[in-house]
Each structure stands twice: as C-alpha cells, then as structure tokens.
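Of the protein chains in this complex, all but one are displayed in their positions.
Up next, chain A:
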Amino acid sequence: MVAKTKSNAKGVIPRYSPIQILNSEGELTGPSPEIKDELLLEIYKYMILGRTFDQRALSLQRQGRIGTYAPISGQEAVQVVSAMCLKEDDWMFPTYRDYAAMYVHGMPMRDLFLFPMGHPQGGRAPQNVNIYAISISIATHLPHAVGAAWASKIKGESKAFITYHGDGATSEGDFHEAMNFAGVFQVPLVTICENNGWAISLPRDHQTHSETIAQKGEAYGIPSFMVDGNDPLAVYKVVTEGLERARAGEGPTFIEAVTYRLGPHTTADDPGRYRSQEELDQMKQKDPLVRTSLYLRKLNLLSEAEEAAMWEEAKTVVGEALKAAESIAPPEPDFFFHHVYEEPTPNILKQMREFVAEEAE
C-alpha cells in the first residue's frame, strides 16, 4: 500500500501507514534512532519479562489463584519502550493493561500480581514510584493526567507525564475533553493510544469511522503521530521526541501506537467468538518480540544461548514475585473504612464499630 502523507506545521501524519523503522522480519526500513546496544538488550529483556509475566498470570487465573486479568501479549514493545524513555521522576498514568509499562517505571512485580489478586496494595505504587492509581472505567484517568501535568507546569517543574489508553477510549467523552484541555493549556503530557485492534469484541473500524486515531489528537492542535507500536525503534524515536517537547515546555504530544492484542480482552472473554483464527495467525507474524530478537541476532548482540538464558531468568523473576505476592498478609477486614476520608466521618466510625463487633462474635 502506498503511504499517503499529510504535512502540517506541527507534525506529519502518514495516512494508512504508521511510522516504522524495524519491520516484522527484523530489518531496518529507515534510519535507526541513536540507541545504545545495552539499551536495546535491556528493552528486549523487559519485553521477555512482560511476556513471561503475562503467560504466568493467564495460567494463574485459570487455576483460580488470581482474579480477572487483562493480558498484554503483543503490546510489550510500546509499553516497555515508552516507559524506558521516562526519567525516574516523570509521571505515568496507566490503564489496567499496562503491566509492562508500570514494571519498567518501578512498580514491583509482586504488586503487579496483587492488583488482579484484589489486594489493596496492588492499587498503590510505592511512595517513591511515580505511577498513578489505576481507574478501571475507560478514559476517566485522562483528564487527571492532564490536570497533574498542568499542576507540574504551574509549579515550574520540567517533568514529563505519560498516559496510556486504548482505541476504545477514543470514543469516550473524557478522552476528548482531556485532549482539548491538554491542547488549550499546553501541558507537558505524552498520550499514547495503544490501538490493539479490539475493544473487547468491537473491531477498530467499528469504533470510529476516522481513518486514523492520530488525527483525533491533531484535531485538538496537538502534534500527533501514528507509529508501528510493535516496532521498538519507531516507538523509541517518537516517544523520546514527545517527552523532549514536554520537558522543553512545548506542550503535549499524541501518539497512536498500532499494535495487536494477541490474547483475550480479559480472562473473562473468549476471542474465538468475535475474531478469526486467520487474523490471529497473521498478527502473530508481527509479534514485537520476534522482530526484536531477529534484529538483535543480526547485530550479533544476542546469541541463541544468551536469549534462552534471558527467558530462564525471566521465569525466575516472575516466580519469585508470585511467591512474594502469595505470601503477603491479607488486609485487615476493616481496612476499607479507613481510606474514605482523612478523618472517618461519624457515620463511618459508627458503622465500623458495629462491623468490628459483629466480626468479633
């Protein structure tokens, strides 16, 4: 397909064909951004950790050891690489599917397990980790990311903020209100749409009649880009540039990262009901891990044995995190009374006393 392009003063949005540097065969299709060998290896290591965590979490859900889980397989490149581009004191506003991004930005893997286990610690990154609490309802966190980035700008900081959402979120009002505010108030925020093709059972072309999702960012006056989200080099280039603009006070960036959800929406649905095996087989060819491995092999950065060791190491890391998660003490039964207001109101205090007395019987 011939890529149509449209230029404007703020950005270039290739229509039909996203920005790509590394194709599915692990070959460069354009000049690579400057990226150190160690960082390339680190990126692949975290992609493997993400895939390993994901496979383990899926099997744990089937065994009843964790609750509903939203898989990430297929989306490791955009999540890992975008998070790698952040500095430690930058802020991340993730969705419930951004396990790999959160892990890279400092969320302990133990706590990633605690979230689908329903433990309150899973909703709270450690105090020194700049990750916001996950809001389950779609797109509701986007205005919060805009507001926090705005506050940082008001305070005169030069931090960058990153937030994620899916293709389905772009149909929500909060997406549009958030992007409009981001544009008007020129906040230091990079918004990444992980367009994974499906919002549960609704395909991308039924979600919106727009040619691209990137143009929705452009509509709000935000430099907007469409990128191959399974291409770590292209994601690195576009996200790095967006974060630089944010830190330089040049306002927001919107990125549509075209990727694919290889698994179900969550462990509660069966994709066989709504999408074909042919499509899945075709999309597996675009797996971000496959092309990254091929590329590293071509660069002679990673031998077969070294790669096998990476997978083994990932299994160990995931296994230890799971062990830590399963051995954490459950919350006190009355803990939920304590986090509604700073000081519990008289009615909450009264109900809590009644509850504790009943529990004691």
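Everything that follows uses one rule, which is that a contact is a pair of C-beta atoms (placed from the backbone, for glycine too) under 8 Å apart; a residue touches a chain by one contact, two chains touch by 3 or more; residues count from 1.
Simple rule for what comes next: contacts and distances are computed from a predicted model.
UniProt lists the omitted chain of the complex under the protein name "Pyruvate dehydrogenase E1 component beta subunit" (options: "Pyruvate dehydrogenase E1 component beta subunit", "MocE family 2Fe-2S type ferredoxin", "Amino acid/amide ABC transporter membrane protein 2 (HAAT family)" or "Cell division ATP-binding protein FtsE"). Per the touch definition above, the residue from A:150, A:164 or A:260 contacting the chain not shown is A:150.
Residue-wise, the contact with the chain that is not shown comes from A:121, picked out of A:17, A:32, A:55 or A:121. When you scan A:69, A:113, A:164 or A:181 for touch with the missing chain, the hit is A:181.
If you put the missing chain back, the residues of chain A touching it would be 120-121, 123-125, 127, 132-135, 137, 140, 142-152, 154-155, 173-174, 177-178, 180-181, 184-185, 335-336, 338-342, 345-348.
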